[in-house]
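With one protein chain withheld, the remaining protein chains of the complex are depicted in position.
Our next item is subunit A:
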Amino acid sequence: MSDVLHRVRMTVNARAATIAVEARRTLAEALREDLGLTGTHLGCEHGVCGACTVLMDGAPVRACLVLAVQAEGAAIRTVEGLAAPDGTLHPLQQAFADHHALQCGYCTPGFLMLAMAMLEENPAMEEAEMVERLSSNLCRCTGYAGILAAVRSVMRR
């Protein structure tokens, strides 16, 4: 417990954001509660399911395991920032729809952000590595086939 609030400045989806949070507040809670970005979901709050995956300075992180204060000065990207300003879905988002990569959609933001980081790191990622990387997030609905197909379809290989 602490009444001390810490000021955190970061950019979220390319916009400057300043919040005041307790030291124990997670980045996921800060995004959802303080910034109203509820697209980032919590599935386990212990770092296993990946539903809360966001990009922090380009790298995928579990927002349930990162404290908001650790994001000081960082550039955060969330699912809300994927589509173009005119609303056009990012090709990865479109691929998820085209390949039925979501059913309930609860895991989807985490998978999208994980896959975004993979695409930016290596848009020609080999199949085996792609599957291995995507296995870090969990989905209970789809059996993964649609998710793999969607990500595969945007890889340039």
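By our rule, a residue touches a chain if its C-beta (ideal position, glycine included) is under 8 Å from a C-beta of that chain, and two chains touch if they have at least 3 such contacts; residues count from 1.
As a working rule, contacts and distances are computed from a predicted model.
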| remark: Of the listed "NADP-reducing hydrogenase subunit HndC", "NADH-quinone oxidoreductase subunit NuoF", "Xanthine dehydrogenase, molybdenum binding subunit apoprotein" or "2Fe-2S ferredoxin-type domain-containing protein", the name UniProt assigns to the chain that isn't shown is "Xanthine dehydrogenase, molybdenum binding subunit apoprotein"
| message | On subunit A, where is the contact patch with the chain that was removed from view? | response | 1, 22, 24-25, 32-33, 37-46, 48-49, 51, 78-80, 82-83, 89, 93, 96-97, 100, 102-109, 112, 131-132, 134-148
